[in-house]
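My questions all concern the structure below.
What you see is the complex with one protein chain gone and the rest in place.
Up next is chain A:
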Amino acid sequence: MNSSRTPHRRLRERFRRPDAVTQPVVTGNSVLLALVVATALGFDFTNGFHDTGNAMATSIATGALPPRVAVAISSVLNLVGAFLSFSVAATIASGLVQTHLVTLTMVFAGLAGGILWNLATWYLGLPSSSSHALIGGVIGAGLASAGGHAVQWHGVTSKVILPAVLSPVIAGVVAAVGTFLVYRISRGVPEELRGRGFRLGQIGSASMVSLAHGTNDAQKTMGIITLALIANGSIGAHAKAPVWVIVSCAMAISLGTYVGGWRVIRTLGKGLVEIESPQGMTAEAASASVILLSSSFGYSLSTTHVATGSILGSGVGKKGAEVRWSVAGRMAVAWVLTLPAAGLVGALAYATAHGIGGTAGTSTIFVVLAACATGFYLASRRTAVTASNVNSQWSGSIAPTPVPAGAAL
């Protein structure tokens, strides 16, 4: 664990590692690189199902789309979105940690932090930001490996923390104003036309959010894999993401989205506000425009923060709507904890991997990570939220009210 004596330690590791001699020098450690890429794609997958709700929760809650259809549409649009824009990848890779200090183990540990936090919040049904989890993990690993100077604090504050505070507020205000206007204007419209019209509109605005999500979030993983490739010396320091990275990240996030994070969808769609289709349409329109505008200014926002802010806003903007601030409060706590918690896991993972050393260390963390993921999955089965019960009455927790005895599914 005494990783501060780096030069000697690294040298010793190099000699201990059997593959150090046999491998071509230029490509570095390809086993390690493969583990990092696999873990990054795993993170991308969790990113997908954690965030399905950002775009589709409201459409599912109002019945505008059947749950399965909603996740399928979102999945396809995420895939398309991932191919549309590559500007964010650059900022993630270069603005937050000192690129020249980045090692593969560090990237790997950061990913481990991100994945574990994503899984924990998904289990609790809390829509926390996947991007913050990832950034937190990488920062934590960076601190553990090289100390405070490895982190570009200015970049972290101006690119991550401030937008995270501002974006839900802006999205909330936009959604509240929109909801107020929409209800006011559509007052005279007969219920049938109103319901049908807004549900259609909702599908449109939710689709835009999915597309925006693909352009934003798939890139974060592209950025991380690119960072790993740079750290490994496989590509130059300012190189763009190779095509295979773009394709595999797009596939991973799209698959994740299709699996559907029903627990998070339920909290967003049923837990915060009882959503009607006009609110849903406005919330998604607000999310889409705030995300698209910000990314056109180079800010990589968390879609989760924006979507949650919008949904809250749509509750505030409608007279007499019930907003469950206690649920919102729990989310806010999770948001504040995301960076430090993922950072702590990232740091621990780094210390462990580095302490054991080399491929063995990384493999150990990889196995632990897989075991944790399996554990979360098994635990989630006990209070399973699926496409069939995602919309059942909100009873204070993510777990839908247990089916009465005898009426088992």
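Here is the rule we use: a residue touches a chain if its C-beta (ideal position, glycine included) is under 8 Å from a C-beta of that chain, and two chains touch if they have at least 3 such contacts; residues count from 1.
Just so we're on the same page, contacts and distances are computed from a predicted model.
Going by its UniProt record, the hidden chain of the complex is named "Secreted protein" among "Phenylacetate-CoA oxygenase", "Secreted protein", "Putative zinc-finger domain-containing protein" or "Pyruvate ferredoxin oxidoreductase".
Only one residue from A:182, A:328 or A:385 touches the chain missing from this view: A:182. Summary of contacts with the chain left out: across A:31, A:101 or A:166, the touching residue is A:166. When you scan A:164, A:228 or A:288 for touch with the missing chain, the hit is A:288. Interface note for the absent chain: among A:201, A:315 or A:346, the touching residue is A:201.
The residue from A:84, A:237, A:360 or A:379 that touches the chain not shown here is A:84.
By the touch rule set out above, chain A reaches the unshown chain at residues 81, 84-87, 154, 157-158, 162, 166, 170-171, 173-175, 177-179, 181-182, 185-191, 193-194, 197-198, 201, 204-205, 208, 211-212, 215, 278, 281-282, 285-290, 292-297, 299.
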